[in-house]
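Here it is, the structure in full.
One protein chain is absent from this view; the other protein chains keep their places.
Let's look at chain A:
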Amino acid sequence: MNAQVPSWAGVATSAALVVVCVLVVWRQRLGLSRDVLVAAVQAAIQLVAIGAVLLLLFRHTGLPGAIGWLALMVVIAGQVAGRRARGLPQATWIATAAVGVGTAATLGVLLATGVIAIETRVVIPVGGMVVANAMQTAALVLSRLREEARTARPAIEARLALGLPAREAFAPHHRSTLRYALIPAVDSTRVVGLISLPGAMTGLILAGVDPLTAIRYQIVVMYMLLAADALAALIAARLSERALFDQAHRLRQVATP
């Protein structure tokens, strides 16, 4: 790799572009100057910190450190996605399980088959992409199911009253939720490269990799994200179903967030 990477002086120079943004919001009296400055400084601090952590992981901890780091990301993702579905019983636990299984299954298959290298510098960024995608999907599933359980209670109870088991009574809502949650993943897969150059490919090209090589990586990543989203959605939906109904096939009350 012989790509030219900006020096620290170059980074400092690019800060002038933040000033451009501040000038625009200040001249337009948007009242956002302080927010822009805080965001820019915060982003720099966060990235320096994460760069230092990654350096530590790459140099000293090896694969166990990478897996530990991924596990931490899964826990954080579970908290974030669970918060989106406040009011749904056990939302955080469900989101964590969905993201964790979606990530472990897809990344595990690609590592086990040797499609991607078992190296810290591969596992962490690729795993991070999977976790982020699975988190968004799990959050969509949980928040949508919570709304379905609240707004479609008469229809769900009408099916239960006919003697249908909870899973059948909830099936139409389960299906529509999965569809709703997976459409973004399908759409972004369909337009990849046309209206966006995705992260993995962009990174490889910036690092000096031949574009035709970079796209191979991207294709693998897209397929992995599709599978991870589908698994995370399914697990989130199934676990939510169990949390939404009791042993006597009754729909629990879902608290208003």
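Couple of notes before you dig in:
Following the convention adopted for this analysis, a residue touches a chain if its C-beta (ideal position, glycine included) is under 8 Å from a C-beta of that chain, and two chains touch if they have at least 3 such contacts; residues count from 1.
In this section, contacts and distances are computed from a predicted model.
Not every chain of the complex appears here, and the one that does not is recorded in UniProt as "Putative ABC transport system ATP-binding protein", selected from "Amino acid ABC transporter membrane protein 1, PAAT family", "Putative ABC transport system ATP-binding protein", "O-acetylhomoserine aminocarboxypropyltransferase" or "Lipoprotein". Touch with the chain omitted from the figure is made, among A:Ala112, A:Leu162 or A:Ile195, by A:Leu162.
Considering the complete assembly, chain A touches the hidden chain via residues 154-155, 157-165, 172, 248-250.
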